[in-house]
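A protein chain is absent from this complex, but the other protein chains hold their places.
On to chain A.
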Amino acid sequence: MSQQTLFLLADLLERPPASIEILPGGLKEWVSQDSGVCEDFPFVLVDGHLGIPQKVLYKLYTIAVALYKGADKTLVLILSSIILLANPAHQTALNARKILVREGMLEPKRELDLTSLFIGGSKDCAKQSIIWEHRRWIFRYHYKHAGVAGIGSAECPGWAVSEEASLFPMIPLDVMEKECGLVRQACELYPRNYHAWTHYHWITDAAVAIGASCPQANLYVGFLRGEVVQVRHWIDRHVSDYSAIHLLCNFAVLDRAGAAHLAESGSGVLVDELREHALTLVMSYPSHEALWLYLRASLSFSPSDIARGVIDTLRTQQDIPAHAIEKYILGLL
């Protein structure tokens, strides 16, 4: 493996490809009869989609690390992209790229595009807290702050207080929607993805803050309402994903505090909709701990007489184990 191959990969990433995929194994597994002579060898480029054999990537990583010390800024830009694709937790390489952004050698938009490619194509990237934080840093650098204090307050647990809200970057709505889509993509690639869902919370927290300080507040509330629907549908398809459930319950807290009206019906209360949703799911899939915790959380936000009514309903269901009602729900009352 040569430095030439390293520069070839850097060049392919720079184009950029439509997607990337880390292919298991090495060269042999991916070489067809005629691919040995193609210009992108040892990589696989089909219709703009780039495949990188994992063993090749790791060999290039060791070369990149060896060249990194003492490299000039142009070379650091190239080497750090290879280092991060192979080892996305490499803090020093990420710091170097932030400095390059500050110095104008790397456009923030290009960096967002590249890390988006990495997240969509590598499980290891998709789950790294520091990669998601890198994106937040770029957003904060690239967009001006919301400034005017947002509506987040200490009265709304789980969301930014005013001082924090004023520091959120003014990310345009279409970029936010794309970012939430990236999170969902990362959660398909690496299920129950803690740091991706935490990033999603940050995006929605920013939407709350910006919505409070711009004339198009209704558009941001509309965006949040759309995301509530998206997360509910996500839970229908991923019934063990407590990370998504946690986020949905946080939306209920926001709605209850009057910070944003997020019920699908428009005029109702979100927690009422979530309680019905949780109850339906528990009755369909009573073996899932995540769903019982969903019901527990939604009941904890509900009046006690309604919670008792739900318990009575559960007790009439033959498929619902009594010990589960006792373990997850009764302790609340």
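As a convention for this text, a residue touches a chain if its C-beta (ideal position, glycine included) is under 8 Å from a C-beta of that chain, and two chains touch if they have at least 3 such contacts; residues count from 1.
The definition used in the following text is that contacts and distances are computed from a predicted model.
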- Item | Hidden chain of the complex, named as in its UniProt record, picked from "Acetyltransferase", "Ribosome biogenesis protein brx1", "Geranylgeranyl transferase type-2 subunit beta" or "Mediator of RNA polymerase II transcription subunit 18" | "Geranylgeranyl transferase type-2 subunit beta"
- Note on the structure: Full-complex touch with the removed chain, picking from A:Asp11, A:Glu289 or A:Glu326, is A:Glu289
- Message: Just to verify: which one of A:Val65, A:Met170, A:Ile306 or A:Ile320 makes contact with the chain not shown?
- Response: A:Val65
- Those residues of chain A that touch the unshown chain are 58, 61-62, 65, 69, 86-87, 89-92, 95, 98, 129-130, 133, 137, 154, 157-161, 163-164, 192, 194-195, 197-198, 201-202, 205, 240, 242-243, 246-247, 249-250, 288-290, 293, 296-297, 300-301, 331
